[in-house]
Every structure is written in C-alpha cells, then in structure tokens.
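Structure first, then comments.
Removed from the display is one protein chain of the complex; every other protein chain stays in position.
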Amino acid sequence: MTASILAFGITKDIFGASSITVELPADATTGGLKTVLEEQYPRLKQLASYLLAVNNEYAADELPLNERDEIAVIPPVSGG
Amino acid sequence: MTASILAFGITKDIFGASSITVELPADATTGGLKTVLEEQYPRLKQLASYLLAVNNEYAADELPLNERDEIAVIPPVSGG
Amino acid sequence: MNTQIILSHQPLNIQSCIDWVMAPGCGGIDVFIGTVRDMTKGKRVLRLEFEAYDKMAISEMQKLADQALLQWPIQRIAIHHRTGVLEVGEVPVIIAVAAAHRDAAFDACRFLIDTLKKTVPIWKKEIFEDGEVWVSATP
Partner (left out) sequence: MNTQIILSHQPLNIQSCIDWVMAPGCGGIDVFIGTVRDMTKGKRVLRLEFEAYDKMAISEMQKLADQALLQWPIQRIAIHHRTGVLEVGEVPVIIAVAAAHRDAAFDACRFLIDTLKKTVPIWKKEIFEDGEVWVSATP
C-alpha cells in the first residue's frame, strides 16, 4: 500500500517536504514504517526521539496500518 | 498616658467606634494594653485571636508603648 | 523597582496588572485572581465588604513581595487588592509573578496568596440575606 506521511517541525526539514509517500507491505505496522523511514531518512535516528501518530492519536509500536490512516511523524514537541 | 487605639473589622463593632482612647500607666506595654482592653471590652476574648500592631508592625507581647505610637487592634485577617 | 503594590477602592484591572510584570527576560507569568463566590458553606452570599488598615496592609504586602524575591528566582511581582463593597463575580485580589522559568513563578505566587491571607491586615465581611459576618473573626 501507499502511505502518506505528514511531517512537522524538524521532520519537515529532514523530509524536505511537509508530506511524503512511502510504499509499504499490505500488513505493515507502525514499527515497520519506522524502519522504512529510518532507511530512507537516516537523520531521523539523530532525533532525541520521535513518535508516530495515527488518526490523530499517538500510536503503539506494532499498530497495523491501513491505506486510509492519517499518519504523522511527531518529533520531540516543544509547545507552551 | 493616653493611648489612641485604631479598630478594624469586627473590633470596630466591639468598640462601637473606629478608634478609642484608653488611659495607661506611663510604663505600659502591649501586654498591659491587652489586659485593659479585655476588661473594658470582654468580647475581645471571644475572638479566634487578635494581635496588636504598633506603628504599622505586628508587635511583640511586652513591647513598651509611647504616647505617640500608632496602635491598632488586628482581629483575624481575612483578605484575599 | 520590581514590585507594584496597589490597594484601591476602584475595580482592579487584570490586564494592567499582568502588563506590569511582563518583561523581556521572563518566560512565564503566574497569576492568581480571587473572585467573589456566590456561596460559602452552602449559604448564598449577596456581596462582600473589604476593609483594610491601609498603610499597614501596603507595608505587609511589600514585605511579602520582598520575601518572595529573596526566596525564588523571580523578576517582577504585582499585588493588587481591592477594598469596599464587592458583588458576586468581582475581583478582590490579583497577584502576578513573572520569572524566567515557570516553577518559580508558580511557587512564589502561591506563597504570596497563602501568606497574604494570613498576615495582611484586610478584613472581609460576608453579607447574606439574613445577616452578615466578619470572616474568621470568631472560632
């Protein structure tokens, strides 16, 4: 499946875009997506940490993904 | 000496005035003043507590008094 | 001067109290605003009346501010207290504390309101439908 990934903050700089698409196996999970992203964008591994959000919720590590999910990479937050 | 005593809050009700004068011996202290006041206004003893202020400072129990001191009875405060 | 103490019969202005403490070196401001509640211990309050020993109240508030400035890394303090008759919803007190970092602002603000209520010579009378009472006066 083709997953569309939203980027914010420093992740937008790393991706060079506010959204990218990646090809994933049909049974992909958030953990699998992280592996793919880190291969394509090794600078992700230099972040203090990062999480994935799926449909506006922080996602567990092995959450199965669907093509229609809204997926975002959440680098360390710094609001307030 | 003649001491003039300012009253606030419930003490104004007890004295029936916002200021009273009392006659004190020349060597009077805050402790002696309290005794005199409690004799003349026994309702003072029904307060949760009260303090004397001399020249805008909370006064210790045996502070000597002078005729020119600004003396006030401070019943339990409840500002804020 | 890094403290502003105001005791006034006029309605307090929240925005101007906060504006006064704002400074370019401060990252956090904590503000406590007291308001007149409609009930106390289950009884309907019509209004409050605040009376102060003005000169001493101001000097005691100044002392509290000085103590807070010694005790916490804070930059500016404003304490505004109202006197006279206040209706439900009106504001008797505003305390604003600005600091580089928020923990100090929170801690100092809480210290200021807690201690103000214990030491500053200001008195509050609650007026009910069937009478009135000086708060905390008797056991």
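Order as written gives the chain letters A, B and C; numbering starts at 1 within each chain.
FYI, a residue touches a chain if its C-beta (ideal position, glycine included) is under 8 Å from a C-beta of that chain, and two chains touch if they have at least 3 such contacts.
This structure is a prediction, so every number in the text was calculated from the model and none was measured.
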item	value
Missing chain: touched chains present in the view	A, C
Chain not shown, touching residues in chain C	14-15, 18, 22, 24-39, 88-89, 98, 100, 102, 105-106, 109-110, 113
Positions on chain A contacted by the hidden chain, ascending	6, 8-10, 13, 46-48, 53, 56-58, 72, 74-80
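Assume only the chains that are shown with their structure count from here on.
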item	value
Distance between the centres, which are taken as Cα means, of chain B and chain A, whole angstrom	72
Chain centre separation in whole Å, for chain C relative to chain A (CA means)	48
